[in-house]
Structures are given as structure tokens and as C-alpha cells.
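Take this structure, written in C-alpha cells, and hold onto it; I'll ask about it next.
One protein chain is absent from this view; the other protein chains keep their places.
Labels run A and B following the written order; every chain starts at residue 1.
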Amino acid sequence: MEYPNPPVVFVALEVRLPPESGTRPFLLADQRDLQRSLAGTVDDGWVVDRLQPQALHFTFSPGGVVQAPIPPTAGPVPGAPPSLPRLVSRSKTTAITFAPAAIILETTAHRSWEHLRSILDVTVEFAAERLTPDGYVRLGLRYVDEIRVPTGDASPTDWSRYLSSTLVAPPAPSGFESENWQSVIQYSSLDERHLTLRYGLAPSSVVQTGSALRRPAGAPDGPCFVVDTDAFVVPSDIPPFDAGEIVAACDRLHGPISELFESLVTSELRAIFNQEG
Amino acid sequence: MNDLYDLLDASGTETTALRPPVPLDHTRSSADLLADDAGWLRHWSRAVNGAVVTLHDDALSLQLEARTNELKKRPLVDLLDECATRGFAWRDVARILKVSVPALRKWREGGGIDGAHRFTLSRLVAFCVIAESEHGVSDVAGWLEQPLVSRCPVTGLDLAADERFEDLLALASGQIGPESVLDEAQPGWRDAPDDGAEVFIAADGLPGIRITR
Partner (left out) sequence: MPAELETWSDPDELWLGRGSGTNPCRPIFTGDVFALGGEGFGQVVVLEHPCAMRAGARLADTVLVAPVTTHPLSSATRWREGHFDYAPLPELDGHTVMSACQLSALTRVESASLDRSTRTACLLPFGVNLLQQRLVWYLTRCAITTATFELAFSRFYEEADLLEEWCEAAIGAGVGIEEAEADGEGVLSARGATGTSPRELLADPQHRAAVRRLLKASAVERYGR
């Protein structure tokens, strides 16, 4: 169901290819052609771009992930990933990125599944024809919602007005207040689909404006309830890269996401989603 | 992005009673892709056992082997030129191939090369190609000449001379830290001799050595 004031802040759709799938490099000419094919699918137009490595360097060390800024005068950064070809909307809220073993369509300005699907359709059709991947090993569709309610810093108890009781923390013992809770639930189906639901109270926005994508209105301050729904299929074989089948498979991922989300919210919260502006 | 599974992994009172479910791998954003390129398996190794790490190492070996086999067929002059245009010192190439500089000079001047040395030379070039194309190391020769950590003189060239190309690729991909590489390649590196000396620039602008303690 689409809402005028939806809580969704980020959607990612990943088509993961076999690691050595032998796709030919995605050239500038390909980017230009795809740009033409996608004309009109975003209001502000597509720009040919390259996704640059972030200005932070991550290293994995025994003490955990450490990040440090790279001074501008430093030389080549070992470990910095290569830039990746992509198309990005002028507002930098929607992007299609081509990595050697993945195609990622992502947006912070989600309109509707039909709209995202239309972009996916053109993209995978194009990839099938130009890149000729051998197949795909995973399809994933992920929705991240940040739910904020007008009462602002709602205590967990208040959330029971807006969320299914299955999401709300049990009542705190006397003398205690629940200040935080998170959960992860994994679902699976008989046809190799999986759904990972992560939810909980977050002290601030979990999706930040970054160099890759920006949030249209910035990341608000303050706590929110996060619902992160990740539906994916990992075939036991390696299906051929058939554009039509990939889009149909993504339809079969979207359905459960939508169904699950609707089961988690109350009519009072739905009323907030239906408010214009 | 602050993932909820990061919050779940936060340390707490240790117990064997209940652990959070091991999340299956997640649908990635492009930001995930950049921070954690082909090594997402190793990222998740916080929750999964070391078998996942081994899988990633095997993938690096296979990739290096495949590229080496392609390059072995190239003419010797092309392989040597790949080294020269990248700025490798011939003395370092000779060390990696475990031959003398005069022997390498003969190959440069048109002499024939045996199969074993051709393989190692191809492997060196394959490593360079993969480091550049997959891991964004734009100056491989320059990168290899730098010490892995500031307090130890061991460089990437020293590891290359030991044919630790997989370790170097893992280092280039950011999946392993330099100290971990050194712990495996040169276990005694932390106890290297210390002469209490430092290099400084003297008044004539040239380097000198002085004792600091």
C-alpha cells in the first residue's frame, strides 16, 4: 500500500551476480545509452556518474573495524575500493550502481513499487543485453522505515498505540523503564525466499545522507522506530540472467514485505501515514 | 548506516543461554559495496565462524591463479614491460623472482626464461593487475615499497619476495590489517632489534643517524 506520508526512507534492490561472471566492463557509452533508456523515469533526470570511494578508510583489525580519515595529501590508499559506474538522479536520491558482481538500484525518495519496478525493468533488460551476465546468485529487496509519531520522544509504552503488540517490548518491571529494544526475525519459505525483519527503537536516524545518496529532506534528529525488512531469494542453482524472470522474482519479494509491514502497524499509525505533507 | 544487527552485536553480559540469530546475508546498498567490496563474507565473520574467512581467502587464490595462467602466455618482453611501466626497480623484480640482477638483465636483453621464473613473473604482474582493477591500488609499485606499519621496516616488496601475493591482495582489499599480515608472515616482527637510533636531516640537508637513547 502506498501512503502520502510514508515512513520508508531507503529502498535497495540488489541483483547479485556470480563472482567471476565474466561480464564485460560497463563503459561510459553504456552509461549514456542506459541514461537515454531511462529518460523520464525520475523527475529531475539521470546523470552519468561514478561512485567514488568514501573519504574514510576502513580497516579490519583484531580490535574491530577502525576508520580513519585520509588526509588530502596522502598518496594512494591501499584497500580503497575502485570507483564504480553509476547513474544517479540529479537530486542524488536515486541511483543505479554497477559493480563487477552486483547491480544495485537504491533510493531515498521512494514513490511506489510500480515506479521502482519500472526502473528495474529497463535496467536489467539493458544489463542482459549489454553485460550478458551468466546468471544471478541472489536477489534482494530491502525497505528501511523510520517511524516517527507526532508525540516526539515517545516512550516504548506509547508505541503500543501505533505498532502491533508483537513489536512492543514487554512491560518493564516496577522501578524500571524500558529504554531500548531491538529484534531480528528470520522467515523462510519453501521456494528459497527469505525475509529478515529487524526492528527496534533507534536514538536517531539510521539512514544518513552520505556521498553516495542524500536524503531529500535530510536526516531528522530524534528517536524513531526502525523497521528494516529485507526479502531475498538465494537460488540453489544459478538461474540465467533473464530480465523478465528477475522482475517477476522481485515482485514475489515485494509482496511479503508489504504484507508484513501492514501487519505491524495500527490504524492510528496508518492515519499518520495518510496525512498529506 | 547504523544497522540494528550492529546494535545486537554490542557486548553485554556473556552467556551461552541465548544468542541472537545469525543473520543471513543482507541486501546491500552501494555504500555497503564501497566499504566492504568483495569481502562481505569476512565482515559477517563476527557472527559466523572462521570457515567463512577461509572461503574468502580461497577466492583470492583462485582469482590470482586464473589471471596468472592468462598472463603466462604473454611474451616475456611484455611481462617485463608491465613491471617497468609500473615503476618497479629491477633489483626488486630480481628479488621477487629469486634471481640475480645480471640474470634478469639477460632476460631484458632478449635471453630466454625458464618456466618456473616465467610463472613467478606472471604471478607478480597478475597481482598488480588485480590490485589495480579490483582494489583500487593506483600505484602498486609505490604501495609495495611502503612499510606495512610505521614501526617495522617490512614492506609489501618483502612479502612479494616471499610470494605472499594472496596476503597482499587481502591487505589491498582491506579485509585484513597490516599487523595481522605481519603476524603471519614475520612472527617475530614485534621483537625486531632496536638500536636506539633515528634518522634525521643534518644541517647540510642530507640524512644522518643519531642515537636517541
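In this section, a contact is a pair of C-beta atoms (placed from the backbone, for glycine too) under 8 Å apart; a residue touches a chain by one contact, two chains touch by 3 or more.
Quick caveat, the model's predicted, so the values are computed rather than measured.
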Touch residues of chain B, complete complex, unshown partner: 84-91, 100-102, 105, 139, 141-143, 145-147, 153, 155, 191-199, 206-209, 211
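Here is the rule we use: only the chains that are shown with their structure count from here on.
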Residues of chain B defined as touching chain A within the complex: 1-5, 7-8, 20-21, 23-31, 33-38, 42-43, 59, 63, 66, 133-139, 142-143, 171-177, 179-180
Parts of chain A lying in touch with chain B, wherever the complex brings them together: 10, 12-14, 19-20, 51, 53-54, 57-62, 75-84, 86, 95, 97, 99-102, 104, 106, 138, 140-142, 144, 182, 184-186, 194, 196, 198-200, 202, 206-208, 210, 212-213, 226, 228, 230, 232, 234
